[in-house]
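For this view, one protein chain was removed and the others were kept in their places.
Presenting chain A:
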C-alpha cells in the first residue's frame, strides 16, 4: 500500500496546530460523550429536566406534526375505504372494532364489580380522566419505546399516571414537563403490567418485547391455560393501572406463556386520556383489637 497522502500537515506551524486542535476536540467530544453515558446509566433521571425542556420547546412543532400525521392517516383510511366498499364501510368497521373492545371491557367490569361487592366500605374511586391529549412524538429510531404527550404540569399530569386510548392501555407517564410529558409505552421492555384473562381472571404479567408485541408470563406455572384470541385486561394488582383496562390479545402460545398483540396500536391512536394512578382498595377493616393497635404508643 502506498503511504497515505497526508493532506494536512505542512511546514506551517499554524496548520499543524489547527490539525492537532481539531483532532483533540474530536477526541474530547468522544470523552464527554462517554462521561454523559456513564452518568445517565448510573442515574437515568439526571437529564430528565433537560429532555423536558427540549420536549416543551418543540411542542408546537410536534403538535403540528401530529395533526399532519392524523390527516395523512385519515386520507389513507378514506382512500382505502373507497376502494373497498366506500368510506361508510370504513367508519362502521372502526366503530365495530371499538365496540368489541368495549364489550370485553364491560364484561371485565362486571366481573370486577361482582368481586368488589364482597368487600364492604369501598368508596367510589375517581375514574374521571385527568387530561385528554395527543401523543405528539415517539422515539421511532431507538429500541426504547417512549412517546411524548402534549400535556404536562399545566393539565395536572403527574408522574406514574396511566395513559390509555378508547381501545386500551397505551403506557404510563414517566417524566413530566411544563406542557409535555414523556410516556413509557407498554411495548417497551422495561414496562411490566399485571394483567388477567378477561373471561376468567387467570393472572399474568405482560412485558414489552420492544418489537411491538407483548410477552405474557403466567404467574401460575404448569399447564398453560391460554388460548389464541384470549383478551387480556389489566388486573390492577399492585395499584397504578386501573383494573379492567383492555390491553392485548393472545396471538401465539409459548411453553410458559404467550405472545400477545397490543389492542391499542399507538400509531392509530389520535387522542389519548391520562387517568389518575389507581390505588388498590384498602384491605377490609380488621378486628377491633388490631385496629386499636396503632393508637397505643
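Methods note: a residue touches a chain if its C-beta (ideal position, glycine included) is under 8 Å from a C-beta of that chain, and two chains touch if they have at least 3 such contacts; residues count from 1.
Simple rule for what comes next: contacts and distances are computed from a predicted model.
Novice: Quick one: the chain not pictured, UniProt calls it what, "Sarcosine oxidase subunit beta", "TIGR00659 family protein", "Rod shape-determining protein MreD" or "MoaD/ThiS family protein"?
Specialist: According to UniProt, the chain not displayed is called "Rod shape-determining protein MreD".
Novice: Of the residues listed, A:91, A:144 or A:227, which one is in contact with the missing chain?
Specialist: Per the contact definition at the top, the residue touching the missing chain is A:144.
Novice: Based on the whole complex, identify which of A:111, A:135, A:161 or A:204 touches the chain you can't see.
Specialist: A:135
Novice: Given the full complex, what residues of chain A touch the hidden partner chain?
Specialist: For chain A, the residues touching the absent chain are 4-8, 22-23, 25-30, 32-41, 44, 46-47, 50-51, 54-55, 58, 61-62, 65-66, 69, 135, 137-148, 185, 187-190, 209-212, 262, 265-267, 269.
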